[in-house]
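For this view, one protein chain was removed and the others were kept in their places.
What follows is subunit A.
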Amino acid sequence: MMIDRRDVLVSGASAAALGMLPWAALAQDAEAEKTMDELIAEFTGGAEVTDGEGIAIDAPEIAENGNTVPVSVEAEGASEILVLAPGNPVAAVATFKFGELAGKHIASTRIRLAQTQDVTAIAKLADGKFVRTASNVKVTIGGCGG
């Protein structure tokens, strides 16, 4: 059988299309599950994040049940606090935005942790600066399925 130029072009094109598929799939996964760094960059708009002063996170040292771990975040004067669990399949946990009638800028909730990890909180302070803190939580039974 003769292989002419057209056949070569067609097979080349389909091979190229096939070759692209895995990359397209990878890109979609990245969209669905942003890394902690990407989530932080999105929250801060690329601004510098400093450790320490102005933010506090209260979480247990040991959580026997990762399905419901009480976590409390506080940042005086902050307009927003982002909470992340980098060891979970999806790192994002919650974003708290405080309005004009918020009292003390503190919020408590219960979260799921898949494994032992540093639960991280980042606050946007009144002066526009960003501060972060983290608290290590040891998890004996994971809370994200299985």
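Here is the rule we go by: a contact is a pair of C-beta atoms (placed from the backbone, for glycine too) under 8 Å apart; a residue touches a chain by one contact, two chains touch by 3 or more; residues count from 1.
Everything that follows uses one rule, which is that contacts and distances are computed from a predicted model.
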Pick, from "NH(3)-dependent NAD(+) synthetase", "Glutamate synthase (NADPH/NADH) small chain", "Ferredoxin reductase" or "Sulfur compound chelating protein SoxZ", the protein name that UniProt gives for the chain of this complex that is not shown.
"Sulfur compound chelating protein SoxZ"
Which parts of subunit A are in contact with the chain that was left out?
67-69, 72, 85, 88-90, 92-104, 106-113, 143-146
